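One protein chain omitted, others in place.
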């Protein structure tokens, strides 16, 4: 059986990749508000560094703004790169997406280093035709049990 | 002349990317049997670390299971990320795919490190509608002549 190869899957796969590219460009540019708008209004993000998920656009934006200020203070740039993106369309129209996330840090005048290696599990939904993250769970490889 | 841009190429390209994502998730999860099923029954894998290719699903699965046990023992996680994936459809319906493979290793509590940088040359074929690896040759950048 051939799965995931209808023309709609192709469209979806390209759209998901474009979505993540823009999503990460916003994040790494420190544009908290722009980044938060790529989540649903009640979108949640469970990062590995916090005990509770961050919920809602205001809290999501604030987290990015604070991180961006800390990075600017430290003279460091972070880049988030997703790879090996696997897209599973659900019956309710949502998409379960698993990917690997490399976070690369570069200090001004320094060499880039692989800061964190993570697995990113997202649920994407379509709101007014646009993909949004409804839920994100990230696990760090260095903290696997 | 425009090549590789028919709608069938687009479908193919998305399908190949999805295939590799799932393929590497199985590998890195240590699911030897699941991973071996993404090869043809007589699929062969010529890794840089062995003098002879590994041939057939039983041997392929065994190799992954052993590697996964060794990694678990060492408290380390490996991730295989393919990038710069170039797909060449052949006249017989097979696909020649060249990609770059980063292997990233993370020890429990440690920093991730780029373990190996390789070039991966695959021949993919379709079996009952699904893509399978018929042949894989991997070369390591640190061992180039």
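The letters A and B name the chains in turn, as written, and every chain counts its residues from 1.
In the analysis below, contacts are C-beta pairs under 8 Å (C-beta built on N, C-alpha and C of every residue); 3 or more make two chains touch, one makes a residue touch a chain.
Because the structure is predicted, anything quoted here is derived from the model rather than measured.
In the complete assembly, the contact with the undisplayed chain comes from B:116, out of B:64, B:77, B:116 or B:131.
Of the options A:55, A:81 or A:125, the residue whose C-beta touches the omitted chain is A:81.
Of the listed residues B:52, B:91, B:128 or B:142, the one in contact with the hidden chain in the full complex is B:142. Within the complete assembly, residues 1-5, 7, 9-10, 13-14, 83-87, 98-100, 102, 113-117, 141-144 of chain B touch the chain that is not shown. Listed for chain A, the residues touching the missing chain in the whole complex are 7, 10-11, 13-15, 17-18, 20-22, 24-25, 77, 79-83, 104, 106-114, 128-130.
Simple rule for what comes next: only the chains that are shown with their structure count from here on.
Centres computed as Cα averages put chain A at a distance of 24 Å from chain B.
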